[in-house]
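The structure under discussion appears below in the form of structure tokens.
One protein chain omitted, others in place.
Going in written order, the chains are labelled A, B and C, and every chain counts its residues from 1.
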Amino acid sequence: MLEDLKQLVCRANKSLKELNLVKWTSGNVSFRDSKTNLVIIKPSGVHFNQLKPDDMVVVDLDGNVIEGHLKPSVDTASHLYVYRNRNDIHSIVHTHSPFATSFAIRGLDIPSYTTTAANIFKDYVPCSDFAAIGEEEIGKQIIDYIDLSPAVLLRNHGVFTVGKDVEDALKAAVILEETAEYAHYATLHDPDLLPLRKEIIEQCNYFYKTSYGQTEKKDQII
Amino acid sequence: MLEDLKQLVCRANKSLKELNLVKWTSGNVSFRDSKTNLVIIKPSGVHFNQLKPDDMVVVDLDGNVIEGHLKPSVDTASHLYVYRNRNDIHSIVHTHSPFATSFAIRGLDIPSYTTTAANIFKDYVPCSDFAAIGEEEIGKQIIDYIDLSPAVLLRNHGVFTVGKDVEDALKAAVILEETAEYAHYATLHDPDLLPLRKEIIEQCNYFYKTSYGQTEKKDQII
Amino acid sequence: MLEDLKQLVCRANKSLKELNLVKWTSGNVSFRDSKTNLVIIKPSGVHFNQLKPDDMVVVDLDGNVIEGHLKPSVDTASHLYVYRNRNDIHSIVHTHSPFATSFAIRGLDIPSYTTTAANIFKDYVPCSDFAAIGEEEIGKQIIDYIDLSPAVLLRNHGVFTVGKDVEDALKAAVILEETAEYAHYATLHDPDLLPLRKEIIEQCNYFYKTSYGQTEKKDQII
Partner (left out) sequence: MLEDLKQLVCRANKSLKELNLVKWTSGNVSFRDSKTNLVIIKPSGVHFNQLKPDDMVVVDLDGNVIEGHLKPSVDTASHLYVYRNRNDIHSIVHTHSPFATSFAIRGLDIPSYTTTAANIFKDYVPCSDFAAIGEEEIGKQIIDYIDLSPAVLLRNHGVFTVGKDVEDALKAAVILEETAEYAHYATLHDPDLLPLRKEIIEQCNYFYKTSYGQTEKKDQII
């Protein structure tokens, strides 16, 4: 079942490696099908270059494994918590990308210093409180902060981003790491650097949402 | 029309990714044909690895789309403003390369600390004022600063470089990021580091322009 | 003899390069066969991309070359010292990965700032005293510290990690460099940053060991 979507999610998980966002077996992408409300997610602890569409695990919103021969990601309960609480979110990406994670270690939000950051994250990328791995705690932290931005830094852990589709969630993960890299370099020299002004951030965000890209966008994972 | 040039511009846009200057779909290269004064530019929000020559958009200097099935880059009006005001510029490159952008966030020029920087940028790479995306504002900032150096840092945004051809504009974008990387490392240790002396910069720049490279250069995009 | 294991060790050594953990010919992986107690190790000073399974050197626990046409790694005596003193260790990885080595230069342990670090290294990755290359001194340092964590920073030199198999030793080397990268970035801004609390580290480590990954794991070197 859902063969096309298993292929999509498998491809998206592999792209995390090609985008230099993950190392070894950490990190994952999930997708929630709008027709069945089933969620497809990476199996736990499998190398990205060895993933095949058939290795993807299909679970329902209560965490029952519907299909798949492998154990799902240890983050599955948290992905499901987010899907149950936000009908508009259809994809979640998790990474430990290094520049973003260094802000998560410090428990700091990343303010928007560039037009690109303002386009995607509005005022800032928030940093959550600490949450244990394995149950819904991480999902609760994401829900607490995800209204502010499609990316949340998870305290002393890493990054979660969301989107209406896989493309959007992946883009937020890529631009977050780029944004954290700029911000790290610039604030090393000048820790009190001012972010963009609030009205400029709003103009950027509005322009981006209304004018960037093609009107008819295919789902185009790289 | 202009099939060879669409191929050139498509190839140049793809090279931005191979040169590690761009992420996701941000950044672009344009070229102005000297016979027709038509400009060829990347479409908005399309992944670099999916670009085909036919996806390139052909516009005239007033921004009318002459050929192409996709929306042109949101930076098109600014590229055209530069082309209308500088007959010697035939190619423009835009990136958010991270070390250079970290200087743009701080609103700082990058002085020439190395012979390579002096060769290409003379005294320093200037940082412009902030400009909104979408209309000609960015182009105006470029024109204000481009006499000083073939590269301009756009405040809180990224990088624009220009050249008499695609090869020169791409080279300026590559050497700018290299220069910003050196400068970042060195000034972290010593914020008051002195750049090269003015007369040495002039000697470097003169020697580079008269002696470097082959006399008969083909347009050789990597 | 041991043809399958020579292939495994050859592949593991090549993966060091693909994982960006080594440069030129430095670094090595060894494996101890549980049936014969023979150890297979990289030859000294050979480029990783030129290694063939037949170039691997087979030695016994006293350092006698049992098979192989090349000189074994200069670190062989230290690998053997570790194997003789720890029956549970079956693979050792050595690298000079740059972020981890920068901590080894400073003689500093790396505390666990993230859940990932706590999963693999418990409280911290210890930094040993200085030891000369060529005899057993490095092995003695590893034995002194390896109870604390499967990774040891070797003072003013680099990194040694161990595991019950090649997969585990390689994973520790990859996650150590990732952990050192985060820690470098974060502590540059805030040198007095607090690591995770001890009880959280223990929870992470327990959860990781009991719940992460698939129950039936194949030896799956990337």
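We take it that a contact is a pair of C-beta atoms (placed from the backbone, for glycine too) under 8 Å apart; a residue touches a chain by one contact, two chains touch by 3 or more.
All figures in this text were calculated on a predicted structure; none of them were measured in a lab.
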Identify the visible chains that the left-out chain touches across the whole complex. B, C
Touch assignment to the omitted chain, from B:D55, B:E135, B:D165 or B:E181, lands on B:E181
Could you tell me which of C:S78, C:S91 or C:T187 touches the chain that is not displayed? C:T187
Those residues of chain B that touch the unshown chain are 113-116, 171, 174-175, 178, 181-183, 185-186, 188-190, 193, 196, 200, 203-204, 207, 211-215, 217, 220, 222
For chain C, which residues reach the chain that was dropped from this view? 23-26, 43-47, 49-50, 70-71, 74, 96, 98-99, 101-106, 130, 132-134, 156-158, 184, 187-188, 191
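Following the convention adopted for this analysis, only the chains that are shown with their structure count from here on.
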Going by the stated contact rule, which chains contact chain A and chain C alike? none
Using just the Cα atoms, superpose chain A onto chain B and tell me the rotation angle to the nearest 5°. 90
Kindly work out which chain lies most centrally, taking the average of its C-alpha atoms as its position. A
Between the Cα centroids of chain B and chain C the separation in whole angstrom comes to 44
Could you list the positions in chain B whose residues touch two or more of the other chains? none
